[in-house]
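Left out: one protein chain. Kept in place: all the others.
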Amino acid sequence: MHAEEKMTHETWPASPEKATLEAKNKFLGFWFFLGGETVLFASLFATYLALKDKVPTADHVLAKDLFEMPLVFLMTMILLTSSLTSVYAMYHMKNFNFKKMQLWLGITVLLGLSFLGLEIYEFNHYVHEFHHTFSSSAFGSAFYTLVGFHGAHVAFGLCWIVSLMIRNAKRGLSLYNAPKFYTASLYWHYIDVVWVFIFTVVYLMGMVG
Amino acid sequence: MSTNAQKKGFGAVLWDYLTTVDHKKIAILYLIAGGIFFILGGLEAMIIRIQLAIPDNNFVSAGFYNEVLTMHGTTMIFLAAMPLLFAFMNAVVPLQIGARDVAFPFLNSLGFWLFFFGGVFLNLSWFLGGAPDAGWTSYASLSLASEGHGIDFYSLGLQISGFGTLIAGINFLVTIINMRAPGMTYMRMPLFTWTTFVASALILFAFPALTVGIFFLTFDRLFGSNFFDPTMGGNTVIWEHLFWIFGHPEVYILILPAFGIFSDIISTFSRKRLFGYSSMVFATVLIGFLGFMVWAHHMFTTGLGPIANAIFAVATMAIAVPTGIKIFNWLFTMWGGSIKFTTPMLYAVAFVPSFVMGGVTGVMLAAAPADYQYHDSYFVVAHFHYVIIGGVVLSLLAATHFYWPKMFGTMLNEFLGKITFWLFLIGFHLTFFIQHFLGLMGMPRRIFTFLPNQGLEIGNLVSSIGAFFMAVATIILLINIVITSVKNVKVGNDPWGDGRTLEWAIASPPPYYNFKQLPLVRGLDPYWIEKMEGKKEMTPAEPLGDIHMPNGSFIPFMISLGLFIAAFGAMYRLDYGWGLPVLIIGLVITFGSMFVRSIKDDHGYHIHKEELMDDDDNKGVKA
Partner (left out) sequence: MKRLGKWGLLPLFAAIALLSGCGEPFLSTLQPAGEVAQRQFDLMVLSTSIMVGVIVVVAIIFIIVMIRFRRKSENEIPKQVEGSHTLEIIWTVIPILLLLVLAVPTVSATFQLADVSPAEEKNDEGKTDALVVNVRANLYWWEFEYPNEEILTSQDLVVPTDEKVYFNLIASDVKHSFWIPAIGGKLDTNTDNVNKFWLEFDGEKADEVGNIFYGKCAELCGPSHALMDFKVKALPRAEFDQWVASMQAVKEPVQAETAEAQAGQEIFNNSCIGCHAVTPANTTPEQARMGPNLTDFGNRTLVAGILEHNEGNIKTWLKDPESIKPGNKMTGKYNLSDEEIDAVTEYLMGLKVQE
C-alpha cells in the first residue's frame, strides 16, 4: 500500500496508522521516543521529591500550604476527559470518518486549552499570593520545572494537533496523514498519564504533607 | 537525481551534503566532523601532557589548563568517539541488515546537524571569553562558581548535540527492528548490528537524564533557579546522580559498538564464525542492562553511605562476568582459525590484552574501600583511558581501515596502516600504563602541575613521551588518507577477500539505493554462506521493482541552526539587550522549520525498474 493512494471507506485498512512501512517506522519510533520521555520525567520527579519543601528560611511556603484540591481536581478531570475525546477521534479515524474525527479533536483541543488556562491561573496564584516563584527556593525551581515541563508538553501537543487539523482540513484522511494523527493522539495520552503522576506525587502527596 | 556518476561542481557537492538524507553520505559527514573534533581533542591532550612532562611547568596557566582538560574530555566523548561510531553505524548497519536506508532518513540528517552545531557552539567558547573549566563531569558547585560563559557553552552545546544523539539512537532502534531483509532474523544479525541496537537502547534511556541535568544547570546559571544552591535548599548531589545515571551507560554506549566492530573483524580475519554467537548476544544485552545499575560507583567517595556503596560495588563486579565471556569468545574465535594480520586485525588482536587491562582495573575499582584510594587519582585516569583508547579508539582506528574501502571504494595503504598501528599501540601503553602507578603514589587527577620531590617526576615524563608516539601515529594516518584519496585505486565488493556479512556483498561504495533487490538471508554470515557454496552474490528475495527513495532536505540544517542561534541568545540574555530577541528568533527558526516540515508533504520519489536495469552492471549492484 502506498501512502499517496486515494482511499475509500472500503479500502481503508483496519490499522491505518501502521499500513505502510513509513507508518510502521513512525509508530515504533514514537513509542521509543515516549520511552525516552519517561526517563526525562522520571528524572524530574526524582528531583522534585528530593527538593520538595527544601526552602532557605522558615517563612517560605511549603507544599501542604500551597495546593488547593478543587482547582487541581478540576484540571485533572479536564485533562482526563480530553484523553477520552482523543480516543473518540481515533475511533472515527479508524472508521474513515474524517469529519467526526476533526470534531472530537477540536473538543480535545478546547479541553487542553482550558487545562492550560487553569494552569497559568494556578501558577499566577502561587506567585502573587504565596511568593512561591521559580527563583524563591529549590522547592520552587523543582515544582515549576516539573509541572512546567508538563505544561510545555501540553502546549506543544495543542500546536501539533491544531496544525494537523488545519493542514488536512480540505483533503481528508489518507494513509499518509493517518499515522500523523495517530502519533499526535498517542502523545496526548502520554502527557495525560504524566499528569496522573503529577497529580498523585505533587498534589495528593503534597497535601498529605 | 538518479545517477551520481557525473562530475559535479563544488557548490553542487556542498549542497548535496547539506541536504542529504542518504545514510552513506551522512556517515561520511560524521566521519569528517568526528575526525576533526578527534584531532582537536588530541591537541588538547598534547597540551596536557606537555604541561605535565616536568614538575612546576609553566607551559600553560592553571586556569587555561582546566579549560583544556575539560574540553579534552568533553570533545573526546561527545564530539569525537560517539560521532565516529555513528559514522560506522550509518555506513555499515543498514547494509549489514540489507536495508534500503535507515528508518528515518530525515531524522538521520537532523541528528547529524544537531550534533555538528552543538559541537561547533561548544568549541566557539575558545574564542568567546574562555572554554568551560569544571571538567567534563561539570560537578554542580564548581560549575555554578565558574565565572564567564564557559559552562554555558558546555551546557547549551551539549544540550543541542544531545538531542541529535537521542534522535540517532531512536533511528537505529527502529531501523534494526523494522528494516531487516527477508531471512535476517535477530539471531542472524552481525554483532556490530546487535551492539548498535543495544547501544541505541542505552542512548534512549540514558540521554534524557543528562538532558534534565543540563536543563537544571542552565536554569541555575541563566534563569535564576536554585537546584544546586545549598543556601536556597538546593542539592549538588542531584547533579552527580543525574550525570552518572547518564554517564555510566555512556561508557557502554561507546564500548559496545567497539565490541561489535572487533567481533566482526576477528571473525572475518580468522575465517571463522564467531565462537559462541548466542552467548555474545546475551552478554551484550546483559552488559547494557547492568550498565544502568551501577552509576553510583562513580560516587563512592561522595558519602552515600556503606549500604549504597556495598550494593553498587557488588553490582559493578557483576559486569565483569559478561565482559569476561566476550573476551574468551574472541580468543576462541581465533583459536583454530586462519588468522591474517591485516591492519584492522592487528588492532583487534591488540585490543584483547589492552582491554583486559582496562577491564581488570575496572574490577579493582569496584572494590569500594580500595576505590577510596583510587578515586580521582591518576589510577582512574589510567583505567578509563585503557578502556576508551584500548577499546573504543582502537576499534575506531580498526574500523577506519576495515570499512574505508566500503565507504570510499579504495583501500588505505596497509604498510602505513601498520606503522600507525605500532606507533599508536606503543605510545598508548607508554602513556597510560605508568599512570596507574602515579595514581597509587598519590597523584590526584586534574592537577595543572605537580611539585618536585614527591616521587612523581619519572612517571609523568614517560607518560608524556608516550603521548608523542600517539600524535605521530595520528599524523601518519592522515598522510595515509591523503595518499590513498589521491591515488584512488578502485576496489570490488569484497576487497579483504574474507568478508562474511552482507555489506561485502554490495559494491564499494554501494549505489545510493543500496541493494537493487533485497537479498535473501539464509543464516549467520550470509555472504560467507553464499561464497562457500561457490556463488559470487546474494540470492535476491524479491523481483526487481521500483525503489522508493526519500527526498533530500535542507530543513534539518535549518532546525539545528535555529537552536544554535537561540543558544547564543539564551547565553547573552543577561548581559546584552539583544539576547532575548536572538533567543526568540532562533526558536522561531527551529519551530518554524519543524512546522514547514510538518505541513509540507514529502512523499519521496521512485527509481523505476527500467532505470535500475540501465545502471552499469560493473557496479555490482545486482544483489
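Note that the chains take the letters A and B in the order they are written out, and that residue 1 is the start of every chain.
Here is the rule we go by: contacts are C-beta pairs under 8 Å (C-beta built on N, C-alpha and C of every residue); 3 or more make two chains touch, one makes a residue touch a chain.
Keep in mind it's a predicted model, so treat the numbers as computed, not measured.
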Shown chains that the omitted chain touches within the full complex: B
Among B:I32, B:I50, B:L128 or B:V363, residue touching the chain not depicted: B:V363
Residue of B:Y186, B:W335 or B:Y576 in touch with the missing chain, whole complex considered: B:W335
Option from B:I32, B:M293 or B:M317 whose C-beta touches the chain left out: B:M317
Given B:L242, B:V294, B:I327 or B:A567, the one touching the chain that is not displayed: B:I327
Touch residues of chain B, complete complex, unshown partner: 61-63, 65-66, 133-135, 139-142, 145, 230, 234-237, 270-273, 275-279, 301-303, 305-306, 309-310, 313-314, 317-318, 320-321, 324-325, 327-329, 331-332, 334-341, 349-350, 352-354, 356-357, 360-361, 363-364, 366-373, 375-377, 422, 425-426, 429, 433-434, 437, 440-442, 444-451, 453-456, 458-459, 462, 532
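We adopt the following convention: only the chains that are shown with their structure count from here on.
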Distance from the mean Cα position of chain B to that of chain A, given in whole angstrom: 34
Residues of chain A touching chain B in the complex: 3-4, 21, 24-25, 28-29, 32-33, 35-37, 39-40, 43-44, 46-47, 50-51, 54-56, 134-135, 137-142, 145, 160, 163-164, 167, 176, 180
Touching residues on chain B, where the partner in the complex is chain A: 103-104, 107, 166, 170-171, 173-174, 177-179, 204-209, 211-213, 215-216, 219-220, 223-227, 229, 231-235, 238, 241-242, 245, 595, 598-599, 601, 603
